[in-house]
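Have a look at the structure that comes next, please.
Only one protein chain is missing from this complex, and each of the others stays in its spot.
Going by the order they are written in, the chains are A, B and C; count residues from 1 in each one.
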Amino acid sequence: MSKRVPYQLVSRSWKPEPTTFTVNGVEIGKELMMIAGPCAVENEEQIFTITEFLSKLNIKFLRGGAYKPRTSPYSFQGLKSEGLKLMRRAADKFGMAVVTEIMSIDKIDELVQYADILQVGTRNMQNYPLLRALGKINKPVLLKRGMSNTIEEWLLAAEYILSGGNSKIILCERGIRTFETATRNTLDISAVPIAKSLSHLPIIIDPSQGTGARDMIIPMSRAGIAAGADGLIIEVHNQPEEALSDGDQSLYLDQFQEMLDPLSKMANVLNKSFDFQAVVSPIENN
Amino acid sequence: MSKRVPYQLVSRSWKPEPTTFTVNGVEIGKELMMIAGPCAVENEEQIFTITEFLSKLNIKFLRGGAYKPRTSPYSFQGLKSEGLKLMRRAADKFGMAVVTEIMSIDKIDELVQYADILQVGTRNMQNYPLLRALGKINKPVLLKRGMSNTIEEWLLAAEYILSGGNSKIILCERGIRTFETATRNTLDISAVPIAKSLSHLPIIIDPSQGTGARDMIIPMSRAGIAAGADGLIIEVHNQPEEALSDGDQSLYLDQFQEMLDPLSKMANVLNKSFDFQAVVSPIENN
Amino acid sequence: MSKRVPYQLVSRSWKPEPTTFTVNGVEIGKELMMIAGPCAVENEEQIFTITEFLSKLNIKFLRGGAYKPRTSPYSFQGLKSEGLKLMRRAADKFGMAVVTEIMSIDKIDELVQYADILQVGTRNMQNYPLLRALGKINKPVLLKRGMSNTIEEWLLAAEYILSGGNSKIILCERGIRTFETATRNTLDISAVPIAKSLSHLPIIIDPSQGTGARDMIIPMSRAGIAAGADGLIIEVHNQPEEALSDGDQSLYLDQFQEMLDPLSKMANVLNKSFDFQAVVSPIENN
Partner (left out) sequence: MSKRVPYQLVSRSWKPEPTTFTVNGVEIGKELMMIAGPCAVENEEQIFTITEFLSKLNIKFLRGGAYKPRTSPYSFQGLKSEGLKLMRRAADKFGMAVVTEIMSIDKIDELVQYADILQVGTRNMQNYPLLRALGKINKPVLLKRGMSNTIEEWLLAAEYILSGGNSKIILCERGIRTFETATRNTLDISAVPIAKSLSHLPIIIDPSQGTGARDMIIPMSRAGIAAGADGLIIEVHNQPEEALSDGDQSLYLDQFQEMLDPLSKMANVLNKSFDFQAVVSPIENN
């Protein structure tokens, strides 16, 4: 990286101590956070089934797309307002916080009403008017790395939000675009220690989007935590083969449950802990 | 490219004949178009000087940024409304059409008032709410390729606009992101024949953004036309070394003038012509 | 590009005037050179048919693989010595020079005996023992750019040959590896003006390998010449659909012939000329 540091508020030299803030009882940036849920909210039964399952594992953050950015205008675009409301009801019933994507300024008022964390997707990482607007809200922002953006550009995107007054930002590495064709993207685990060294912001990884392949989610989740990530965001579905989007990269519910115990043990070695840890064992004994 | 064709309206199999439409007397898609001007509108003297110069060369399209997407929030962000008004006045005085960038939905009304062609920049190529909104306006859209987007994704972005009802779209290749560090981007000339084979839309190239280096603009302009492009968009500045942005990739006025004659001759060999052709020679004789 | 210049003999600041040398009557680096022929020598009838056809168009350089580097050990690996001898006989009969690939030091003696120009392929661009050995021979070397090598690394590979004493080097851009999947590689036309500005060596382009698609060879050939290349290397086959390798990126004989006239006219505009020019017209009149 060039020696010049074109960002300021986002940099660790400006603020040496890690940024932490609490959402739904989890001190993000200190405790590991686990965000799980379907790619998209599809209907009431789907979202309630998944949410109930996750809540029993003590997962605190529910992901789910209501407004979906799709490469083709003819693909399923999400349930929009209806999806938001379903997710909010499910989350409220089972004690979870809602993480969902914001695509344009004119939806901010609605999103702020239904979501606890607003996610900026890879295609909007350099949508500067949107970033500026998110600097003015009082909700945390999960800022995904653009799929071909340098870490410097990513931190500068966070600077847009920070300079507007909102310092509750979670960085999220979600895979970069390379020549490799064996995976949908190349999940750049090295972004974790780099971002940690340059910035005080928490950083999590997305092994579902980052690989596009169910079988790789578990090893890459472990790798991310081992590299120092502050959490994970994972796609889980009760019926992946019937999902309206991204079924191939969603874990089955039992796969998700089984990955938690070894992940917790690995986190322990690194002196970090996942909140779900204690809950998992009894379920395994069923 | 995969055999499946996920787009429809944009494809040549849907509409075999080339799309053409006329702006400021130029039949885009049939005649070669030349768009020139500064990276950003900076002040009245600058924009009027450049516009007058270009108009004497019979250039019909004036480019200039008023709302500028910048990687850092602390960089010059453009003169905004003031810049738009200056550009409009200059263009009107010298008989040119205005091409400028649109960054968010809430500025569409203003842009439509002052500009003749609205440009979607590389960072917003997958800003789908914006693309949908541009499908509803009655002005041509210049759609730049995202700097790491495949040609398929680019055509699908155009499909968002087309499916909204606006078929006046100009594709613009502006350089892709590669491992190479000798240039700011790698201008992908091969995008021209590929896009031409897959789509009926006109396609131009941007050798200024696409290379980031003044010395490469002329050879890459020739290469683009030779490969079959329908035009060029080029950064020109009366004082590049004092430009508020992108001075290193702007041509001096006399460089721009000198490039026109050989370019015209090359275009003739390919049975295409630039409108400025006739005007250049007398100026060279001064 | 970094300001430090880690190479010396290859640089234009060391030797400002272009390097030129004559092979088979063509002054390479001054006159445009055209190399054509099949991907691989397959049998006597094939290579003699193609060679005779090319010679009638006054093409002076015959390409053809005898030792083939193949990604799979189970693919056709070339006719080896037999292929070399066939190509030499065909070339001698029709007055052409032979260009063929060298893959390892232990074949240099054999290759020097049968070939006029030794080609280093993309996979061996950083095979330094081979480059050093080629610095000691008295034959020109055609040095292809590695498919993911920077221009600086490419010039340093040439420096290995030059520093051994052999200054007859032709650089060849043959496509780089990017995220794009519509083409096999992305032919980097911008490498031409960059290499020209940094080095005195001649540079040609390979639109067959560089695109992997027959339909793109003609527009990309034009683009390369327009950008200032010193020549082309093109795959031509009398029966592309039956070729043992790379049939999809080989021109039919009549396609090759038809491309020559407009290419010559374009070259004329740039004050360069192809030797084949005069010959083409009478053939067209048949």
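Observations, loosely collected:
One rule holds for everything that comes next: a contact is a pair of C-beta atoms (placed from the backbone, for glycine too) under 8 Å apart; a residue touches a chain by one contact, two chains touch by 3 or more.
Quick caveat, the model's predicted, so the values are computed rather than measured.
If you put the hidden chain back, the residue from C:20, C:49, C:126 or C:268 that touches it is C:126.
Within the complete assembly, C:177 is the residue of C:88, C:144 or C:177 that touches the hidden chain.
With the whole complex as reference, residues 1-2, 148, 150-152, 176, 178-183, 186-190, 192-194, 197, 210-211, 215-216, 219-220, 222-228, 262, 265-266, 269-270 of chain A touch the missing chain. The chain not shown here touches chain C at positions 6-8, 69-74, 103-106, 123-124, 126-130, 132, 147-148, 153, 156, 159-160, 163, 177. On the side of chain B, the interface with the absent chain consists of residues 148, 177-179, 181, using the contact rule stated above.
Convention: only the chains that are shown with their structure count from here on.
Chain centres here are means of the Cα atoms, and by that rule the chain farthest away from chain C is A.
Taking each chain's centre as the average of its CA atoms, chain A and chain C sit 49 Å apart.
Chain geometry summary: the mean Cα position of chain B and that of chain C are 34 Å apart.
Put simply, the C-alpha centre of chain A and that of chain B have 36 angstrom between them. The set of chain A residues that touch two or more partner chains comprises 148, 177.
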